[in-house]
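I have placed the structure first, in the form of structure tokens, so that the comments after it can refer back to it.
For this depiction, one protein chain was excluded, whereas all remaining protein chains were kept in their positions.
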Amino acid sequence: MVHRSSVPMHWRLYESRYNLVGNKCLVCGEFFYPSKIVCPNCRRRGILKRVVFSGKGKIYSYTIIRNAPRGFEKYAPYVVAIIELDEGPRVMGWIVDSKISDIKIGQRVSVVFRKIYEDGKEGLIHYGFKFRVIDENNQLRD
Amino acid sequence: MVHRSSVPMHWRLYESRYNLVGNKCLVCGEFFYPSKIVCPNCRRRGILKRVVFSGKGKIYSYTIIRNAPRGFEKYAPYVVAIIELDEGPRVMGWIVDSKISDIKIGQRVSVVFRKIYEDGKEGLIHYGFKFRVIDENNQLRD
Amino acid sequence: MRNVAVVGIGETAFGEHWEKSLRALAVEAGIAAIRDANIEGADIEAMYIGNMSAGKFIGQEHLAALAVDQAGLVGIPSSRLEAACASGSLAFRQACLAVASGEYDIVIAAGAEKMTDLQTEDVTTTLMGAGDQEWEGWLGMTFPGLYALMARRHMYEYNTTREQMALFSVNGHKNAALNPKAQFPFEITVEDVLNSPLVADPLRLLDCSPVSDGAAAVIIASEDVAKRFENPIWLIGSGQATDNLALHDRKSLTSLRATKIAAKRAYEQAGIAPEKIDVAEVHDCFSINGLVALEDLGFCERGKSGKFVEDGNIERGAAVSINTSGGLKAKGHPVGATGISQIIEIVKQLRGECGKRQVPAEFGLTHNVGGTGATVVVNIFGKELKER
Partner (left out) sequence: MRNVAVVGIGETAFGEHWEKSLRALAVEAGIAAIRDANIEGADIEAMYIGNMSAGKFIGQEHLAALAVDQAGLVGIPSSRLEAACASGSLAFRQACLAVASGEYDIVIAAGAEKMTDLQTEDVTTTLMGAGDQEWEGWLGMTFPGLYALMARRHMYEYNTTREQMALFSVNGHKNAALNPKAQFPFEITVEDVLNSPLVADPLRLLDCSPVSDGAAAVIIASEDVAKRFENPIWLIGSGQATDNLALHDRKSLTSLRATKIAAKRAYEQAGIAPEKIDVAEVHDCFSINGLVALEDLGFCERGKSGKFVEDGNIERGAAVSINTSGGLKAKGHPVGATGISQIIEIVKQLRGECGKRQVPAEFGLTHNVGGTGATVVVNIFGKELKER
């Protein structure tokens, strides 16, 4: 029942997932992550341009997953949050390498590149971004 | 993507699959395999009674599966037929232990009990009925 | 546009039906509805069936044809509708629109789901098909996790407490104790909820609706035909709406925009305000979603649902009797069946057939959510036909 996916399904998303690439509508100014196909504000009058996000932002909400889906059992418990990027859009990602007491709404975080999961024993290994807590000067907490 | 099914999904069907049990409507006289929940002819006036089929019948149509679905790759090619049971209903099943030249529409067959497939390396082994060619006197061909 | 009414109802008990297949459950509910309406199977001109994920739960798509086949109704048009946990309400709504159009006079709208044939981790994976697979599911996110993000944010923005959320589950169980069809027909306490295992912080096991098997069906008739029945319950308002599929794409985590749009449409069509609703079945897949629904449906102010519940306003016979069936939490949540089952409870309340859990009711409402709110359907029912 795990989705044993093919390579193309993922490489279509590599740029977005590896480099935090989204887009911005030059007409209304809104940033989007992941990239929108159509600007929801301007529709056919919108002009979408590729943008690489800074990867800095703050925690908008978070949870700790204790009952994991198939394929993630060995990682549980893990923290998944919605991060509000400094440019505006919100993204979902794990929070890693951080003290649980530092994880709270409003806390600043910065992106890191990590393994997400393995697609079965002989399947693909998927990579993507996660986040870790930083302080107000964008420095890692220790 | 294989359906890694639970035990109940199959034991619900064990009686039907192991013993060729169906039912018969006492009102209209029609036999059904698998068992109907409602007689399609008589609906709420129908009276359905459990029936064990003889397992004898003849080939109504057949094919040879050469491109198998996940889980059946190692068995291909295999012959799957629709058998018209002597009692009337038609059922689907493999034809095994028979010469390919004996397999034709109208040919008499008899039921045998066999392994159908294994649900992955550590999963369930599923059993059910298959058919083999017999002659007009209900004797096995050699 | 012709008016439509519900003239028959039927459902299975909700729970772990190891001995029954999806097809058997669907037929059991359908036959019960046909009997309740006191019609013949041959009177039914079309079927609509809501189901979220039989393809993954049991490897079976094409359920609409299977259902008419097994019910002995082969021939009539049959359509499966899907919008995750709102699938049942989609089937109901399409059935109503088809009757309203004049194409049919009597149709059956059903919902069914068989969830216990899979192992737990696979159920969790399958349910995430209701969210965004590319941006939520692939991270190992779960449905309780998504609602936990909403809960955390609601607590942050409005000082909603853990106890207030727990009270929503407590209310459901109190009602379920009086419902013989419920999966959990017993009462629980706030302490039980707060001591149950964490699933996705801050949500605990007793905040979460269970994995269930079940089916439900209603018979829908056009105005002229419905008037020949003893006790038709009229659909007087209906709205369906969408929102972004992924939670992180939404402007707010503490309100479901789709509920607001769908409710506005339903209230306008019905010509009544939220205060007129006596009884409502709201989508409490997780306790937090029950609270949010109270706000979005206009039963209380935004951010005040915790207090509203705490003050006893959702109990039977109070300001608005919420989830007299037990709700998704305590009655059970076979996802595709839920929307239809909610309608059945409201029809029974308006008919006055709810026995010990009966409340005085002139108007009833159902609120069915798909995913984390990317689809919402709101229906309003009345005992009297509202002339259009």
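Each chain gets a letter, A, B and C, in the order it is written, and its residues are counted from 1.
Throughout what follows, contacts are C-beta pairs under 8 Å (C-beta built on N, C-alpha and C of every residue); 3 or more make two chains touch, one makes a residue touch a chain.
All figures in this text were calculated on a predicted structure; none of them were measured in a lab.
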>> Counting the whole assembly, list the visible chains that the omitted chain makes contact with.
In response: A, B, C
>> Going by the contact rule already stated, which one of C:8, C:30, C:88 or C:131 would touch the omitted chain in the full complex?
In response: C:131
>> Of the residues C:11, C:249 or C:281, I need the one that contacts the missing chain.
In response: C:249
> What chain C residues would touch the chain not displayed?
Replying inline: 1-2, 21, 23, 52-53, 55-56, 58-66, 68-69, 74-84, 90, 93-94, 97-98, 100-103, 125-126, 128-134, 137, 240-246, 249, 257-258, 261, 370-371, 374-375
>> If the hidden chain were put back, which residues of chain B would touch it?
In response: 1-3, 13, 34, 60-73, 75, 78, 80-82, 89-94, 105, 116-117, 126, 128
> Can you name the residues of chain A that touch the chain not displayed here?
Replying inline: 3-6, 8-9, 12, 36-41, 43-44
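We adopt the following convention: only the chains that are shown with their structure count from here on.
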> Ranking chain pairs by contacts, what comes out on top?
Replying inline: A-C
> If you average the Cα atoms of chain A and of chain C to get two centres, how far apart are those centres in Å?
Replying inline: 32
>> Counting only Cα atoms for the centres, state how far chain A is from chain B in Å.
In response: 50
> Mind pulling the chain A residues that touch 2 or more other chains?
Replying inline: 1, 3
>> For chain C, give me the residues that contact two or more of the other chains.
In response: 118, 122
